[in-house]
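Starting off with a structure, shown below.
Just one protein chain is left out here, and the rest sit where they should.
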Amino acid sequence: MPVLKGKELRVVGFLCNWCSYGGADTAGVGRFSQPTDLRIVRVPCSGRVDPLFIIKALISGADGVLVSGCHPRDCHYSHGNFYARRRLETLKSFLPALGIDPERFQYTWVSASEGQRWKNVVSTFVEKVHQLGHAPHIEDAVPYLPLAAAGDALRAPLRPLAYPPAGSLAQSLERLRERIRAALPELDCVIGWQQGYDALHATPLFMRKPEDVDKLTWGPLNVHNLATYLPQFKNRKVGVVVKGCDSRSVIELLQEKLIEPDNVRVFGMPCEGVVDVARVQKALGADDGGDHAGTAPASMSVEGDVLTVTGATPAQLKLADVVAEKCRTCDTPSPLLGDVVEGVASAPAGAPPAAPPGLEALDAMTPEQRRGFWRAQMERCLRCYACRNACPMCVCRDQCIGESRDPHWTTQEGNVREKLQFQIIHALHLAGRCTECGECQRACPVNIPVLALKQWMNRSVRDLFDYRAGMDVEAVPPLLSFAVEEKNIKEHGL
Amino acid sequence: MSFARYIARGELARALDLMARGRVAYAPRREADAVVFRPRAEGEEPLLARATVPPKGIIFPQSERLFAFIREKDPNDPGHTTVRLDATADIPPALIFGGRPCDARGFHIFDRVYLNGPHRDPYYAARRDATVVVTLACAKPCSTCFCHWTGCGPADTTGSDILMTPVEGGFVAQAVTPRGQEVLEGASLPEAGADRVMAAEAVHSATLSALEAQNPAPDLSTTPRRLRERFDDSGFWRAMSDKCLACGACTYLCPTCYCFNITDENDGGDGMRGRRLRSWDNCMSSLFTREASGHNPRMGKALRLRNRVGHKFSYYPDLHEGIVSCNGCGRCITGCPVSVDIREMVVRATEPSEETPNA
Partner (left out) sequence: MPDAITPEAGAHVTTLGSGFTDNPYLPDVATVLETVQETPAIKTLRVRIDDAARMDAFRFNPGQVGQLSLFGVGESTFVINSPPTRMDYLQFSIMRAGEVTAALHGLKPGDKVGVRAPLGNWFPFEDMRGKDIVFVGGGIGMAPLRTLLLYMLDNRADYGNITLLYGARTPGDMAFRDDVQDWLGRSDMNTTLTVDQAPDDWPHRAGLIPHVLLDLAPSNANSVAVLCGPPIMIKFTVEALKKLHFADEQIITTLERRMKCGIGICGRCNIGTKYVCVDGPVFSYAELKELPNEL
């Protein structure tokens, strides 16, 4: 295209074979003049369009992407475009999280006879893209790292929970242990938590013998979502101990039939919040500004909303000050399902904050700042996939398309574009499935706030489909189904 | 280490500028919620904290181009194509400041494999040659440090060109290699003097004592053999790996992990140009040993964890005069999302067990 270099922008079109491609052909036969910027990829159906196609095009340098299919109710394959409508509307709602102008992506419906309409669609869209100009590239974004990084600023206080009566936690825990011991003989194991390598860490515990159950602990150190281990057990019977947020992951796994209800026994207790270990260390003055954990406390115990730390840096900390971000917006402290739930249920008093802190921060940024934010944050990503492997919904780990050569989505290069592409794949594949357990962010060894992308996605799903993942075993995730009339999707009139 | 200079605390930035003249200098910097090595600007006051991610990526990049391939059609014979390979790289002189002994020893672990094995790695050799390593000795341990278990230590000089130790008022900078001495000479620094050198040595001993007190080093002399004996103890490895997520955090945070992958990529869709890349890989991934037929000698994560611990504490020492391929930095412990603890695995493997009672 050297002749038109500088005059044409790069606009990619995905057209369904039956209607829109035919419509484009009709426009051609009718000799309608249209801008030449559009490069067309023919697909069998708009339902074939994976949102990743649009993402890949945009982050690889496309200035605009257009998807066109048959009109709803006229899909050559009956339902393909109903699925497409859901996926593509969700994608459009997600693009701003990355700092991508959602106007650069449109989806529409053009039938085979609508040559004139096709010409109008192309002309309007390409003109819009020209108005927007060349799309900025993530690699060129000015790095933006706001000072109030996660862990520094004091966020909205943890809403008061009805903490269990003094001393009752120990009793509830012992009753839980008894019930687990009783269930052990028929189970391969029961997964819970035990004391970790120091007073600030717990670690997953796989209980197989009654003596193992003695080691089971409960408290604010139980940060791990143990549901992530369940799909590995395939046809074996296994038990799992859950907090409220973890139970949503179990529900989601059951919903998608990734685990069988007969093979899982759920044990739980209500949760008063889990700590962000980095915040605790900072509050204790136990870090040197770097990676050193300093001297570990001799012990840490919790009573009500107070953490008591003994040892080299003794302190009394308020749980509200050191709790994990996700706990601030939690409204499911008690397990939503469970064969055994011990302990006093507690509910947060007061309304939750409008948005979780990470999402709030992202909302406050301009698109340019968001691009700079992700560019700066992904710079230190190691591509270790801890975020993926900690995620209970990511069951494809060994065949993940983020690493495969067939299909070949990413290269092995350690640049921001490849790294961000994986995060986008993760967020898209979790759309309507993510229970916001926050493990992806907690697992990151370099503390990249990847949860914000999923929180944004979850908000889009909530707004579009009135749906939250992991609440109802009988529900069907919205992107695995469709509606002929969509309540919350307004057609864009292109 | 008789060549020693003194750097007053207030002079540190200026001294670094002088030492790094003509070189790209890397130093730890806080970036959002982590500390990573980044190019240092002239005059920039460095962060003296230990980095979250070791500096191995400066000499062994997360990804690098091995060569580019360019196909050219013969103008006289269109059916005939030649291929040209371009194996060039821009490798400027560099200086790494602010790593700890548990970072720098990692370069020696690499050297033995990349430089002194049956084949020499020219990419690694070029970057290693081009990079001066200025290491900071540790004045205090943190709770997960176990460098004194693995043959490393808070003032170990292995892999470094210069060792700097914090003393009252500043730092004693000691040359470890002739190149280190050259760099210090070029920075026009005052001599440290015998008293200060002794003070530095006192810091070294104090930290080592603190480490010993916090966490006495077990006897790991039988560990290589015990790990061989424990190879078929599947119950042991299952228990050790139950909670492992088989991600790559431990591997990529480790200063001594050196495994890599080689992949080809194309520039554009016509196959006329492209590149062959080398990138970090990790043995905890099931893709690591998966063959094209689908057969995988290390199908389960227990087998992969067994290989990881085996390689670090048994195979590498057996091949390299007893040197353990672990520096005891503890990042694999703190970085692991579920706190898999290699200290625990090594100690338990070394103990007598029901399966293999003879320790």
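Just a few scattered comments:
The letters A and B name the chains in turn, as written, and every chain counts its residues from 1.
Everything that follows uses one rule, which is that contacts are C-beta pairs under 8 Å (C-beta built on N, C-alpha and C of every residue); 3 or more make two chains touch, one makes a residue touch a chain.
This is a predicted model, so every value here is computed, not measured.
In the complete complex, the residue from B:L303, B:C326 or B:I342 that touches the missing chain is B:L303. Remark: the omitted chain is touched by one listed residue; of B:A139, B:A217 or B:C283 this is B:C283.
Of the listed residues B:S2, B:N76, B:S188 or B:S293, the one in contact with the hidden chain in the full complex is B:S293.
Against the chain not shown here, subunit B presents residues 22-25, 38-42, 44, 66-67, 69, 71, 79-85, 87-93, 113-114, 117-123, 126, 130, 228, 231-232, 258-266, 271, 274, 276, 278, 281, 283, 288-293, 297-298, 303, 307, 310-311, 314-315, 318-319.
Note that in this section only the chains that are shown with their structure count from here on.
With centres taken as mean Cα positions, subunit B sits 32 Å from subunit A.
Residues of subunit A touching subunit B in their complex: 145, 149-151, 189, 196-198, 201-206, 224, 228-229, 278, 287-296, 376-377, 379-380, 382-386, 388-390, 397-398, 403, 405, 411-415, 439, 442-443, 445-449. Note for the complex: subunit B touches subunit A at residues 28, 30-36, 47-53, 61-63, 142-144, 214, 239, 242-243, 245-249, 251-253, 261, 263, 265, 277, 279-280, 282, 285-287, 331, 333-335, 337-339, 341, 343-344.
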